[in-house]
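Only a single protein chain was left out; the remaining protein chains are all shown in position.
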Amino acid sequence: MAGSSFGTLFRMTTWGESHGPATGVVVEGCPAGLALREEDIQKYLDRRRPGQSSLTTARKESDRVEILSGLFEGKTTGTPISLLIRNEAQHSSDYDALRDCYRPGHADLGYAAKYGHRDHRGGGRSSGRETAARVAAGAIAMRLLEELGISVTAYTLAIGPVHIPETVRSSDTEILRTGRQYPSGMPDAAADREACAYMDECRAGQDSAGGVVECRIEGVPTGLGEPVFDKLDARLAAAVMSVGAVKAVEIGDGVLAAQHRGSENNDAFLPPESGDTPRKSTNHAGGILGGISDGSPILLRAHIKPTPSISLPQQTVDRDGRPMELQIRGRHDPVIVPRAVVVVEAMCAAVIADALLLNMSARTEDVITRYRKG
Amino acid sequence: MAGSSFGTLFRMTTWGESHGPATGVVVEGCPAGLALREEDIQKYLDRRRPGQSSLTTARKESDRVEILSGLFEGKTTGTPISLLIRNEAQHSSDYDALRDCYRPGHADLGYAAKYGHRDHRGGGRSSGRETAARVAAGAIAMRLLEELGISVTAYTLAIGPVHIPETVRSSDTEILRTGRQYPSGMPDAAADREACAYMDECRAGQDSAGGVVECRIEGVPTGLGEPVFDKLDARLAAAVMSVGAVKAVEIGDGVLAAQHRGSENNDAFLPPESGDTPRKSTNHAGGILGGISDGSPILLRAHIKPTPSISLPQQTVDRDGRPMELQIRGRHDPVIVPRAVVVVEAMCAAVIADALLLNMSARTEDVITRYRKG
Amino acid sequence: MAGSSFGTLFRMTTWGESHGPATGVVVEGCPAGLALREEDIQKYLDRRRPGQSSLTTARKESDRVEILSGLFEGKTTGTPISLLIRNEAQHSSDYDALRDCYRPGHADLGYAAKYGHRDHRGGGRSSGRETAARVAAGAIAMRLLEELGISVTAYTLAIGPVHIPETVRSSDTEILRTGRQYPSGMPDAAADREACAYMDECRAGQDSAGGVVECRIEGVPTGLGEPVFDKLDARLAAAVMSVGAVKAVEIGDGVLAAQHRGSENNDAFLPPESGDTPRKSTNHAGGILGGISDGSPILLRAHIKPTPSISLPQQTVDRDGRPMELQIRGRHDPVIVPRAVVVVEAMCAAVIADALLLNMSARTEDVITRYRKG
Partner (left out) sequence: MAGSSFGTLFRMTTWGESHGPATGVVVEGCPAGLALREEDIQKYLDRRRPGQSSLTTARKESDRVEILSGLFEGKTTGTPISLLIRNEAQHSSDYDALRDCYRPGHADLGYAAKYGHRDHRGGGRSSGRETAARVAAGAIAMRLLEELGISVTAYTLAIGPVHIPETVRSSDTEILRTGRQYPSGMPDAAADREACAYMDECRAGQDSAGGVVECRIEGVPTGLGEPVFDKLDARLAAAVMSVGAVKAVEIGDGVLAAQHRGSENNDAFLPPESGDTPRKSTNHAGGILGGISDGSPILLRAHIKPTPSISLPQQTVDRDGRPMELQIRGRHDPVIVPRAVVVVEAMCAAVIADALLLNMSARTEDVITRYRKG
C-alpha cells in the first residue's frame, strides 16, 4: 500500500527507477482467456517512446516489453501478468551534480524529506520513466476493453497557448486517431504547425511548455462506477492526477460547468434509439452522473505543467540549505504533452477495466445466473 | 470495496440513504489517545446544515451526531469510531412522482442500470446527504491535524460569474476564516452581496447555480504523500472529485500552469528561515511537487456544477424509455457551494491524516527508534 | 485497515466495545436485489445469545438488530448495510478492580502496550461481544448463499475431553442441524449429557473448559478461491483464527493429513454423476485442493481455548508491574464453545460469499456475456 499499486480487481503494481536496471509492472486480476501478445503491449509503448520528433527528448530508449508470466498459449491465465522493460545504458554521471541539490519543480526535496535515502539519478522513482510501466499495464486493459467494444482515445488539445479548433474536437473518433499522429499529438495540421513553432521559440529561450490532453471513452456500458468514494470520475481523477506533471483534471464541461446555470448544464434524457438505454440530448456531464456512467462518451482533460527541467539558470539550495544557481544539462523533453497522451489513455483504460470487473457482482440475479449455469 | 470506504490507515466507511432511518460513518485507524468530544464533530456538521440562509434549502435537519464506539474517558482508544446521525422525518411521498423517471443531472439512470433495485427517494445513496457522514469523519481527522499545527481552510471562491477579489484570496488564513461566514461562504462582503443578488436572479428563473470552492492547507510537513499512484495530489483529487457535484479539481495554479513556461511555473528554492526545510520563492505548485508535499501551503480548487434539481420543466424519459416532462418540486439548495465548503475541508483533512499515518513507517531509522524506546 | 474490516468484495467492518452504548457492523458489497429482513439476521443473533442454558453466562443480552441502511422495500440496494445492536445496561463498575491489572489469558496487556489508552471494561474491543457484529454480517452472507443452494453447518465436536461419536459426525447435515440444539451444541444426546456433566465439574472447581467446533459447507461450486495468498483455506483460516479464543484451525483431515502417506491422503477423482464436475472417492482434502474448492463439502475445525475468566484466584501484576492475586467476579461463560458455533458459521459464510463475488470476474467470457446482454 506504499503507493505503487492501482486498482481493486484489475490492479497494477509498478516498480523501477529511471537509472536502475529495469522497470516493470505486475498486473493482477486480468480475467483468464483473453488473447494477448507482446505486440499488443509494444504498440502502446512505442507511442510513448521518445526521439520521434523535435518535440521530444533525443534520448534513445527502445522500451522492449517482455511478458514473464500469466500467459499460456497466447491467452491470459487469470494469474498475475509480469511485464519487464530493461532500461538502456544510462548516463548516470550526468546527474552527479544534482546529488546534493533540489531541482525546482521536481520531487527531489520531498523524497529527501520523506525517505532520507534517495536515488537522485534522473529522479529515481519520481521519473517520468515510471509511466512506461503504466502504459504497458494499460495496454492489457485496452485489450479487454476491445473485446467489449469500448475505445479510449486521447490527443493533445493544447500546447502552451495553442489550441486545436473546436470543430476538430468534436470529430469522430477515427478522425482524431488518424490526426493525432502529428508530432504535437494534435489532430490538426495547422494547430500542430503552430504548436511546433511555439516549441521552437521555447527551446530557443532554453525554456519549456505545458499543455492539455483530452480523452474520450466510447462504448462504456451504463451503470459503471461505485457510489460515494469510488465514483467513476473520482477514480479517473485519481488515475490521471497521479501522472507526474498533471495539475488539474476536468470531467465533461469541468471548470465551465461551475459557471453555468442548472438549466444549461443538465442534459435532457431522450428515448433510446436502440437497446434500452436512454440517450442524452447533450453531454455536459461528460458521460458520468453522480459518479456512475450514463451511456454517453466519457470526456476528461488533463492539464499538464511545463517540463521542470529547463536549461535556463535557476535559483535553488543544496541539501545543507545553502543557495546555489543550477543549470540543468542533459536531454529533456521540452514539452511532455505529446508523450503523455498515451499515458492518459492507459490510465483511463485501467480505470474502466477495474470498474467493469467490480460491477460484475452488483446484482444478485447476475450472481445466481453465473453459478446456476455452472 | 464497494466504494463506500476511503483511506488506507485513516479510513472512513460511510453508510446511509437520504430517506432511511439514519446515516453514519465508521472511522478506523484514528490513533489512540486523541482527545475528542461530540462537540468537536458537531461544530463541523453545523456548518454543513441547511436552512442557515436564503442560499440553502429550507429543509430542517438537526444532524445531531452520536459517538457509539472508540472513545473512553474523552480520548480515542485506537479502535473504530462509529458515528450515528439520525435522519429527521422525511417527506418521502414527495418523491413518489420520481419513482419511475430519471431526473436530468442526477444518478438515477446509472443506479437503475447498475443495481436494478434502487431507493429512489431523494437520491437514496447518491444524495448529498451522504456528505454529512464525510464531514463527521473529517472532523476527527481535523482534531488530529490540530495536534500537529496543521490547518485546513476552505471558502467560496466563486458562485456563477461572481468571484472574490484576488487580494482577498491571498489574505491570511484567519481573515478568510472570519470572512467566510457570509451566506455565500465568500470571505468578502461585496462579493457576497453580489453572489446573493445573482442567486436571487437564478431562483426567480426557477434555476440554479454552481461555483468554486478553494482550500488552503497550512502546516503540512515536507515529505507527505506516496510515490506514483498515491501521490498527495492524486489522493486529494480522488477525495474532492468523489463529492457528488464536483466536475474539476485543480492543484496550485492548475489549469493555468499548463499555459505557462517552465521558467514561469517553477518555484525557486530559498534557504530555510528556521528549521531545516528550504522555502520557495513562489507557490505555483500549490505545495505539492511530484506528488509529495514541499512544505508550502497546499492549494486546491473544486469546481462544482449547478444543482441539478431545478423547478423549470425538463425533458426526460420514464423507465420504459417513454418521453415525459418533469417538474421537480420540494426544497432544494439553489446552489450547493456554500454547504460544500465544509465537505471539501473534511475530505482534505482525511487525506492529510491518512498521509501522515502512512508516512510514519517510511524510514528504517524511525522504525528502529520506535521499538528501541519500548 | 486497522483490523476491523474483513473481506474484499463482501466486506464487513465491525465496531463497538463491550460496555459502550452499542455494537454494530457495516456490510459493503452485498449484491442488490437480495431479499432480506431483520428476522433473517435476528435468528442467527438469537443462537449466539447467552443465558440459554447452564453452559452459558446468565447475563441478559437481548441483542436486537436494527437495519439502518442498504435496504429498500425488503431488498438490498447494493449500498452499505448498516446494522446496529444496542448494548444493554452493563455493570461497568464490576470491572473497576480490573482497571489497573492484566487478566491472565486476556488481551489486557497487549492493548495497554499497543494503545496506552484502553477501555478496560469487559475487555472493551477485545470482548467476545464483538462477535455479535460478525454474526449479524454473516447472516447476510448466509442469505446470499441460500439463493445459491450453499449451506454452512457448524456444531460442537468436543468439549474438554468429551467428543461426539464418529458415526454422528458423518451424519447428514439435516440431522446435525436438528441435533445440535442441545445445550452443548453437540448433535448427540449422550455426548451432550457427558459434556454437561463435565462442565458441572469445571464450574464446581471454579474453572472453565475449551473445545472444538466443526463446520461443514455444502453446495460450494468448484473453482472458488484465489491462487496463492487468498486461497480459500487461507481465508477460512484467517476468518476462524480471528475469533478471539481459537488456537488452531484444521482443514479436512488437518493434523492427521501430516501423518499419512500420499497414497492414503490423495482423494481419487471419479466420473461425474450428474453435471460436469468430477466427484472424489474420499474427502481427506476437506473440499479444497491447492486453495481452490473441489466440489466436495468443505470441512474445518476450530480449536477453542478454555474461557480465561475463571473464579479461581490467579497470579498477575498491576500496571506498575507489582505482583497481585486476582479473583475475577461477574458472570462469564464457563465454556464458550456452544456460543461460538454460530460465530464460526458466520465467518465461514462471509468467506464463501466473498469468494463467490471475487470469482465473478475470473473469465473473460463471463465478462463479455455480462456486458453483451446489457
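Labels for the chains are A, B and C, by order of writing; each one numbers its residues from 1.
Please note the rule applied: contacts are C-beta pairs under 8 Å (C-beta built on N, C-alpha and C of every residue); 3 or more make two chains touch, one makes a residue touch a chain.
Keep in mind that what you see is a predicted model, and the values were worked out from it rather than measured.
Enquirer: Of the listed residues C:P80, C:G179 or C:G244, which contacts the missing chain in the full complex?
Expert: C:G244
Enquirer: Could you tell which one of A:G33, A:P183, A:P272 or A:G330 touches the chain left off the display?
Expert: A:G33
Enquirer: What is the set of subunit C residues that contact the non-displayed chain in the whole complex?
Expert: Per the touch rule, subunit C residues meeting the hidden chain are 1-6, 8, 14, 102, 104-107, 109-116, 123, 125-126, 130, 158, 160-161, 202, 205, 207-212, 221-231, 233-242, 244, 247-255, 257-272, 276-278, 281, 285-286, 289-295, 303-310, 312, 314-317, 321-323, 358-359, 362-363, 365.
Enquirer: May I ask you to list the residues on subunit B that touch the chain which is not drawn?
Expert: So the residues of subunit B touching the missing chain come out as 1, 8-9, 29, 31-34, 76, 78-79, 144, 147-148, 221-223, 227, 356-358, 360-368, 370-372, 374.
Enquirer: Across the whole complex, list the residues on subunit A that are touched by the chain not included here.
Expert: 1-5, 8-9, 11, 13-17, 20-24, 26, 28-29, 32-33, 66, 68-70, 72-73, 75-82, 84, 113-119, 124-125, 374
Criterion: only the chains that are shown with their structure count from here on.
Enquirer: Could you name the chain whose Cα mean is nearest to the mean of all protein Cα atoms here?
Expert: The most central chain, going by mean C-alpha position, is B.
Enquirer: Between subunit A and subunit C, tell me the centre distance in angstrom, where each centre is the average of that chain's C-alpha atoms.
Expert: Here the centre of subunit C sits 44 Å away from the centre of subunit A.
Enquirer: What's the distance between the Cα centroids of subunit B and subunit C, rounded to whole Å?
Expert: Centre-to-centre distance between subunit B and subunit C: 38 Å.
Enquirer: Per the centroid of Cα atoms for each chain, what is the distance between subunit A and subunit B, given in Å?
Expert: 25
Enquirer: For subunit B, which residues are shared contacts with two or more other chains?
Expert: Residues 1-5, 8, 14, 113-116, 125 of subunit B touch two or more partner chains.
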